[in-house]
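A single protein chain has been removed from this complex, and every other one stays in its place.
Order of writing sets the labels: A and B. Residues in every chain begin at 1.
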Amino acid sequence: MSDPLKNLVESLIFVSQEPVTLDRLQAVCDGVPAAELQAAVDGLVADYAADGRGIHVLRVGGGWLFSTKPAHDREVRRLLQIERKNRLSPAGLETLAAIAYRQPVTQSEVSAIRGVDSTGALKTLLEKKLIKIVGRKKAPGNPLVYRTSDEFLLYLGLNGLDELPSEEEIAKILEEDKAGEA
Amino acid sequence: MSDPLKNLVESLIFVSQEPVTLDRLQAVCDGVPAAELQAAVDGLVADYAADGRGIHVLRVGGGWLFSTKPAHDREVRRLLQIERKNRLSPAGLETLAAIAYRQPVTQSEVSAIRGVDSTGALKTLLEKKLIKIVGRKKAPGNPLVYRTSDEFLLYLGLNGLDELPSEEEIAKILEEDKAGEA
Partner (left out) sequence: MPEAAAPPTVEDIALPPAAGAAEGYQVRLDVFEGPLDLLLFLIRKKKIDIHDIPIAAITRDYLGYLERKTEINLDREAEFLFIAALLIYIKSQMLLPRETDLAEGEDPRRVLVDRLVEYGKVKAACSLLREREDVQILQWKRSFIPPLSGESELEPLELSLFDLSESFFLLMKRRSTENVRTIRGRDVSVEAKMKELVDLLHERHMIDFLEYFEAHSSLEEALVSFFCILELIKSRVAVAVQDELFQTIRVWLRKDARRTAAHE
């Protein structure tokens, strides 16, 4: 059952995002004949197919790839959704930062700071309750005005907005960065 | 051998980008009692530990996660075409240890423990996301307060902060050091 080459192949297919081809396996495990590698892959495929398993080896794009089974699709998607919900995209984070440091702000002010239309990011942040609408600006078009919420402070574990790292502190960190590289 | 719940748990842990906690498993598999899920996980961990396998289930960061085994590091890096991961510098590790044991701490507290200005090391650890800013201390100057992050647990393969080397383990090392010098 325990075959070192099969174990190696298992870890390689596991860690790869793209299908792992026989060529690729050969390039990585130098000196191992293709036939032995093929046998190891075959053994692995058989192992995963034999006893009811949660994952299986797919033959795709001329190589092999691990994948979950269709039967678990519903739960898998649910899990990924939860994980995604708990994470903020880089754009979301950037938008949140712009609002946190410049509040109260309007959508177009945030977009101007980021150099990118931030309507979508604002919507996501509203849904996640990290920001809130606090009124309208007395300006052409009366745009909505946003602020960070109490949940935002909770999320970051801050007692108040004055606890955010100051711009000077951030600048210092960045400066040291440069100095450190020099 | 083939247990549907164990298979489901396998595919969930496999697909996850972060340690899957029991809570999360429960949220995803609604209606399944925690005890059954725990049993399924235990079975899975045992399966992967038993027969020599290429990957294994890590108990880390309060949950479970698949990873490759140390023995396959070279081939994995070749396949992914990445360099060997660098260890932390001695200064970085020392700073991290000081934070891990004394958290929440400020920069000057860490520097005092080490007897050395630790601003640079803190910055590096922040960049590596091994520590995070969690607020400010109510003290003159309102300095920023640091804690270790979830990534820290993953980085060192700890299930929680309570798995940090204990006083007894540390005392043992100190004894050995003394003996070693003699």
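By definition in this document, a contact is a pair of C-beta atoms (placed from the backbone, for glycine too) under 8 Å apart; a residue touches a chain by one contact, two chains touch by 3 or more.
Predicted model only: the values in this text are computed from it and were never measured.
When the whole complex is considered, the residue among A:L22, A:A91, A:L126 or A:L144 that touches the unshown chain is A:A91. One chain of the complex is left out; on chain A, the residues touching it are 11, 14-15, 17-19, 58, 60-61, 65-70, 73, 76-77, 80-81, 84, 89-91, 114-116, 172, 176, 179-180. Think of the hidden chain as still there; on chain B it touches residues 14-15, 17, 58, 65-70, 73, 76, 80, 84-94, 96-98, 100-101, 108, 111-117, 119-121, 124, 154-158, 164-165, 169-170, 173-174, 177-178, 181-182.
One rule holds for everything that comes next: only the chains that are shown with their structure count from here on.
Chain A and chain B, compared by their mean Cα positions, are separated by 18 Å. Residues of chain B touching chain A in their complex: 1-4, 6-12, 14-18, 20, 24, 27-29, 51-55, 66, 68-69, 72, 75-76, 78-80, 119-120, 123, 126, 133-136, 142, 144.
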